[in-house]
Each structure stands twice: as C-alpha cells, then as structure tokens.
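Here the complex is missing one protein chain, while the rest keep their positions.
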Amino acid sequence: MTVVEVDELAMSYRAPVRNGGLRAALGSLVRREYKTVQALDQVSFTIGKGEVVGFIGPNGAGKTTTMKILSGILHPTAGRVAVLGDTPWQRRAPFLKRIAFVRGSQPVGGSQELTVMDSLEYQRLLYDVARPDFRRTLDELQQLLDLQLDRQLRALSLGERMRVGLAMALIYRPEVLFLDEPSIGLDVTAAAQIRRFIADHVRTTGATVLLTSHYVADVTSLCERLILIDQGKLAYDGPFAELSARLSPYAADLLESLREEDR
Amino acid sequence: MRTLSLLTFRIRQQVLEWSGAWWFLLTLVVQAVIAPLIGLFIWSAVYPDDPSITRYYVAIILVTLMTESFEQHTFSNRVYDGTLSHELLRPQPVVLGVIGENLAIRGWLTLLGAPIVLVTAIALHTTFAWQSVLLAIPGIALAAVLIFLFTFLLSLTAFWTDRVHPVVGFGSQLAFLFGGTAAPIGLLPDGWARIAEALPFYGMHGLPAEIASGKQYDGSLGYQLGWVAVLTIAAAAVWRAGIRRYTAVGS
Partner (left out) sequence: MKLLQLFGAGFSMSVRRSVAFRTNLLFDVVLAFTGLGTTIAAVAIVFTRTDTVGGWSKAEFLVLIGTYELITGLRSAFIDPNLSWFPDNGIRNGKLDAYLLQPAPSLFLASLSLSAPLALIQCVLGAGVLSWGIGTAPDKPDLYGVLSWLLLVIAGLVVTWALSVLLACLAFWAPKLQLDVFYHSAWQLGRYPTDVFARPIRFALTYVFPLALIAAVPSSALLNGPNAGQLAAGLLAAAVAAGLAALAWRAGLRRYTGATS
C-alpha cells in the first residue's frame, strides 16, 4: 500500500532582491526587484506503508521544503502529492490527525512556561484522543523516552526537548511521521537514544517515516532506503548499499562529506 | 576632546543604524505625539477661545519629540541579554554609548515629527514669537538632559529586577500628570500646582513649552539645573551599585 505519493513536484518562489542602504530601502518600497528561486524541480517518489526512508542532501537542497509540502504547510507550484490518499495542503482535520511533523530545530512550540504534562493534555484535547488511549500511550512513551512530566518546557535541555517533542507528536499515534533533523545539536548519547527510540517505535507501530538528517549514522541505522536530492532535483532513490557505487563522482563526494561531518 | 569625538562617532553610527527602521521611528513619533495631542483637544474643548492653549500644546508636542528617551529598551535590554559585558570591556564610559544612541533617536524623531508639528500649527492657526522660541532653547536643552537622566536612572533598576518596563512606565505616568502634558501646570488645583512646580517633571516638558509659547520667563534656569545635579548624583550612585551587583553575579 502506498502512503506517500509524489509526482513531478515543483516549487519555486519569488524572493525580493534588495541592496543595502537607506536609498535602496526607500526605493524598494516603490518598486521591488525579484528573482525566482527553484526550490524543487520534477521530484517524484512513492513511499509504502511501514517504510522508513532517509531523505538526504546538502543544505538548501529542498529537504525541508519537501517536508513542509508533504505535511501541508506549503503549497507547491506544480505537481501532485497524496499522503494517506489526501492532498496535504487542504489541511483537513482528519488528515492532520494522522500525520506528525517534528523539527529538531523547534521540537516544542507553545508557551515555554507550561509543564510537559500540561502540553500533552492540550494535545489530547486538540487531537481528540480518547482518555484510555491517552493513558496507555503516555505510559509507553514515558518509559521509552524517560519523560519528566512535571518539568517546565523552558527548563529542558536540548535532548529533553527533542524527546518531549517526539512525545507530543506520538501521543496521538500518527501513521506518518516526518522528522526533520531529529538529532540536530544533540551529543552522541542523546542522538543515539533518539535513534533507538525511533527504531523501536517503527517496529512496534508500523508507522511510515520520512527522515532528514545531516548525520549519516541516523540514516544508515534507521533507513534501508535513501532518497538524495541536490539543488531541488532527485539524484538517487534506492538502497543505501548501492548508493556510492551508482553515484556520479560529485554525489559520492557529497556523501563522503556527510560522513566526515558525522565524525 | 576625545570624549566628544567618541560621542560624535557613536551618534553617527546610531543615526545610520536606525535609518533602516524609519517606519518604526515613525510609529514612535505617533506614540510621542498622542498624549499631548489628546491634551490639546481636551483643553481646547474647555477653553475654545484661548489661543494660548493651542500654542502651549504645540510647543509641548515639539518638546516631547525632542526629548523622548528609551533607555528602558536600549540600555536595559543590554543588561538582560548580557551584551553590556562587551561594553564594560571597552576603554570608554558605557554611558557614552547610551547617550549616543539616545541623541540619534531624538534626532530622527525630531526630523520625522517636524512635519506633524508644522501641520498641527498651521491647521490650528498658531503662531510663535521667534524671540520666545530662542529664549526657550536653553530650557529645552536642560529638559532633554533631565528626561534622559530620569529615564536612565529608572532603567538602571534592570540590574535588580526584570520588570523595568513597569518601573519606567510608572515614571512616565508621573511625568504626564505633573509635567504639564495632562494639563498646563497653571490649571492644576492650587496646592497641586505648588507641588508640581517643585518636582522635576515640570522642567521636563511644561517649563520650556511655556517659555516657547511666550509666557512668563524670569530668565533663571536654576530650578532645572538643581534637578540635573540631583539626578546626576543619583544616577551615578545607582550605576555604581548596579555595576557592582552585575559583575558580582557575573552574567
């Protein structure tokens, strides 16, 4: 069964060009110059139910843009996208309850004075989770993620924030998970803990996962399949093992440099 | 001499830095103008046939624009986010940077607010005698110093509390009531007028505006100078205590 279907996806946007200085600032009020940025170009792929796919590429390649389109935050310029049979950017409530998008750079939003438990309770209301289900999921998550429910969000360390961010997303048991850099900024042990948790979660729930990461360890330990995009174009889609053999020299360098970063 | 050139440098740098946010400065102009403008309308409704009311309030608007101070934003934020530490390392008094930014913002506000004052004056058929305006210049300068010292003094509480905005807000409420913006001092009930004349706030807005609009002027600036001395001593003392606390906590 196909969960994510992406067909000839394209995204371009106009960005204002502005020079520094007062005169340019005043001038830009009257007449602005724009340049068109092609963020995604003819990207196609499908993801089956229960697959865990690694989504890699250099900074600015279009990974986050794709994730935002798949989760419904952005509307593409062209192409067809179906996630769980739905068009994401219509943002229908039943669809939104079945997906989650967690960003390592902003794992938990909302009021930072709230406690972890308050935030989870709010999620329960927001996503209409039945109380017994909520209790059961919370017990599981609490064990696996080692949550301290009475702490304030602002007092959490980076690693704790990411774990809370995952808990807030998983409390409503989404079928599709988009994880954008889940281990960014974490130390080795914290990143390994997150990785282990994601692997366990996928095994027990059969959730479909698309994951971006700069850390090759994240990708190699979790994903059998890799999608590589570069400058908005699909550069590779297949098993990790075949990647270096089949790649152009440039892309091989790229992968090598990703490994370097990981060290 | 070195101090002066450092200050000029700082002012020029700040004038440029704020030029990118000219629309924001414009909203600050509106903020400065609104209270005296309300006073103008209210008191004109009470004394519809008295041209001295409009003349006085147009002068108040101008004085307010020329003397606005925002140390609770500029300086206190530097205490809160810790960047004050960088300035403490430099071989120049920290207050010089604060004054430089203050003067740059005032310059912008005066420049951007001048058309508003002009339009108001023309729309209300207000005229000023140029001798009175010239006479008012030292008074306005001292008012600018007084407001800076007062705002800076209150902003120094940032060393002790994170609620510097309510503290400064309370100070501006006092200045609004007793400084001649809510009502010209002469229109306050008798006992209150006497108190207001002794407090420093009258010297911040009301006194220079009265001189500019041609009211009584005995040529003495002693009252303003006295308060400048008091507030300078107070600010210096609080600064010393605050810095001791800041460096002891080590943030």
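Lettered A and B in written order, each chain numbered from 1.
By our rule, a contact is a pair of C-beta atoms (placed from the backbone, for glycine too) under 8 Å apart; a residue touches a chain by one contact, two chains touch by 3 or more.
Just so it is clear, the structure is predicted and the values come from calculations on it, not from any experiment.
Touching the missing chain, out of B:Leu84, B:Ala183 or B:Leu231, is residue B:Ala183. Checked against the hidden chain, the listed residues B:Leu4, B:Ala45, B:Leu89 or B:Ala248 yield one contact partner: B:Ala45. Residues 11, 13-14, 68, 71-77, 89, 91, 93-94, 96-97, 99-101, 103, 106, 109-111, 113-114, 118, 121-122, 125-128 are the ones on subunit A that touch the missing chain. Listed by residue number, the positions of subunit B touching the unshown chain are 23-24, 26-28, 30-31, 34-35, 38, 41-43, 45-46, 123, 161, 163, 166, 169-170, 173, 176-177, 182-183, 187-189.
The definition used in the following text is that only the chains that are shown with their structure count from here on.
Mean C-alpha position of subunit A lies 50 Å from that of subunit B.
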